[in-house]
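What you see is part of a larger complex, with each chain still in position.
As written, the chain order gives the labels A, B and C, with residue 1 at the start of each chain.
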Amino acid sequence: MILISTVGIFINIKKDEAIKMAEKLIDYLKKNEIDYLVESRSADCLNEKEKKANFKELREKVDFVALFGGDGTLLRAARHFAGSDIPLLGINIGSLGFMTVIEVEAVEKAIDLILKNEFEIENRMMITAEVYRDNCEVYNGFGLNDVVINRGANFNLIGVELFINNQFVSSFKGDGLIVSTPTGSTAYSLSAGGPIIHPGLEVLVITPISPHNLYIRPLVIGGNDEVLADLEVAGSNMKISIDGRCGFDLRNGDQVKIKKAPHDVTLVKFPERNFYRILREKMRIGMI
Amino acid sequence: MILISTVGIFINIKKDEAIKMAEKLIDYLKKNEIDYLVESRSADCLNEKEKKANFKELREKVDFVALFGGDGTLLRAARHFAGSDIPLLGINIGSLGFMTVIEVEAVEKAIDLILKNEFEIENRMMITAEVYRDNCEVYNGFGLNDVVINRGANFNLIGVELFINNQFVSSFKGDGLIVSTPTGSTAYSLSAGGPIIHPGLEVLVITPISPHNLYIRPLVIGGNDEVLADLEVAGSNMKISIDGRCGFDLRNGDQVKIKKAPHDVTLVKFPERNFYRILREKMRIGMI
Amino acid sequence: MILISTVGIFINIKKDEAIKMAEKLIDYLKKNEIDYLVESRSADCLNEKEKKANFKELREKVDFVALFGGDGTLLRAARHFAGSDIPLLGINIGSLGFMTVIEVEAVEKAIDLILKNEFEIENRMMITAEVYRDNCEVYNGFGLNDVVINRGANFNLIGVELFINNQFVSSFKGDGLIVSTPTGSTAYSLSAGGPIIHPGLEVLVITPISPHNLYIRPLVIGGNDEVLADLEVAGSNMKISIDGRCGFDLRNGDQVKIKKAPHDVTLVKFPERNFYRILREKMRIGMI
């Protein structure tokens, strides 16, 4: 059982609605005499200088984190709280989120349930990538959704030699390659033709982006399998990105190793907001 | 360690090459004084009346089974040896097989390795389906590849209400539905747009067949999840089939429960014939 | 300019709303002293015995036809009025139609515009199929949407050798084949992965159904090109159907010739109900 003594707060500062909702939560916490800390930039926005804390401090001191934003906000938080066991509660501001499970109307009720310990958690696997150049690691990073290699503004195709657990799988040419966690399977991978994967599974999906080889298909492998992509490309501008951010420039001959990250992220889960219901609502509007 | 004292033999009797290869194996076994039993119909073909045994006897008496045929032959054998722990060795006659791992040239060498116990085995999950009509079970069956519900010669679409673990997922109309094991993911499911799944995983994939709802996508779920399809169809001719055989007529209002079968099948595995190599060879000829 | 002296009426007799709307139209026509004739079965439903006419009489005597139903009703009418130049006005009852361009609310206004000759027409190409067995024609038919060859309740794949204008294109195995007009491109062909084609074009699209050959793709050819499919199938139950009706049993070795029909069908077109708007509305609900 997790005893909640300090609540962490992190918001998407670009969304007025997020600011407004976070202020309401702070009022509620004050009224109920529950301590809280606010992430630095969020604190500036909320005029909560005394409660300001950076991610490192939050990780040490809070018992759960309330996030106000969308899936993007949760992707950011996931990197900071990976491996901490601190449950993240995503409060959905704006468009429907896969990971942000609570709509704003239900925030206070949700906080009550969390304070009473009447909630479940779920662990989501994360993904990590390392780039090797001339046998030296030149980049590494990790994320919750996906690792994407794409040709960027380069109009030359990328050639990929794909290995799994050091076994050669296939070579193909195309715009690039997505390796996704189950959580990320409903993001870019789905747009590129990959399957939907229940977020509780421990698997990875490799989805080619616009492959010129017509027989190439998305491939689902085990959560402990290791993907190696040997990259060949004429010209420049090929990039690797994780969760849609921090592109690192790749070069001809680079090797990218992708596998399950050593740490999970922990999410608060409410039974009435199950994955299939969110999926159905997303699909009803035809937009992932 | 499995001590081999009796070899079972089962062949696709329509293939002359299978008969010829089985005869060579029998010569080899005789020469090496290894006992064997031959499946009834195969025995008739091979003139091995004294060694004739039905599947029940084979299950009780043999230590491993040599199959001469293609993936279809192995699908048949899988049903008879499911849950027995008896390893099946598929010897590939004709076109390249995913499950039949040994080419005819390598048979004697393979048998030697098996007799010396220098081989690995792998368990493959199987799948089971039950059909309920007015709350009574009217059909059940199991297989290694997939359960397919399709509209047959009926030109009316099938309406499916899909539930997983009793949670409503989605309703859609189309030609039907495939629920496949990882082993079956490279069969019909792939043709209908499903992903390739490594055969060692414990998952199921649900692949719609020509859905009219454009946002429906293949869905990968856990190996212990239970699929329920509530079927609605005007007109008749809708059928359920398992591993492409034994169609059972479905009716409007039928409920189909599909889940992992209680028993696995055991296959002999040789390291040099790994899944990705077979996949690559299959794709090279563009044909699954 | 078309002078309207007699209106034809044809309804989907299974839809109460269609009956009700047709009655309102008849009142309106009587009030405005415009003559009309009613298709036989529709006349029985509407108690219009004196105005009863079969399709042949309608073709001879009416100047335009008001259809009450959905796309299915228009598909039926299209076959009866093909080549007649009689414009068909589809009045949409129930779910949104691609071809039924007028919603019930707008019927009287539409009829007024038609009577005043303030409307446009558009011709839609139709498609025809002939089946040859041992060089004799054993079946022919035509339609507005598509010709579909599928394996029916047969669990054996169909093998197709495809020729266009007597040039060999490709052979493949799968569930079957759709050859569609532009009008039919948003029906079954779209579900099977075919492109959307503007209905004003003079082309055909060949869409394979769940092909086992992974490199096979939908193919768009000229409106005057002739498709020949040589069929090979083990077992029985393969069928050909046109516009989703009247399945004819095909056999191993049958040859199917598919091409543009000699006659078009003529539809009433209102500028505010253009194809892209209907498409967008259909897609908004994710259902074709």
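Here, a contact is a pair of C-beta atoms (placed from the backbone, for glycine too) under 8 Å apart; a residue touches a chain by one contact, two chains touch by 3 or more.
In this text the structure is predicted, and so the values were computed from the model without any measurement.
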Assembly size in copies, with 3 chains present: 4
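Here is the rule we go by: only the chains that are shown with their structure count from here on.
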Superposing rotation of chain B relative to chain C, computed on C-alpha atoms, to nearest 5°: 180
Central chain (distance from its CA mean to the mean of all protein CA atoms): B
Inter-centroid spacing, chain B versus chain A (mean Cα positions, whole Å): 37
Euclidean distance of C-alpha centroids - chain B vs chain C, Å: 41
Between chain C and chain A, distance of the C-alpha-averaged centres to the nearest whole Å: 47
Per-residue multi-chain contacts in chain A, two or more chains: 214-215, 217, 283, 286
Complex contacts: residues of chain C adjacent to chain B: 152-153, 155, 174-175, 188, 190-193, 209-215, 237, 239, 241, 244-245, 247, 283, 286-288
Residues of chain A defined as touching chain C within the complex: 214-215, 217, 283-284, 286
Of all residues in chain A, those that touch chain B in their complex: 164, 167-170, 182, 185, 190, 194-198, 200-201, 203, 205, 214-222, 225, 274, 276-277, 279-280, 283, 286
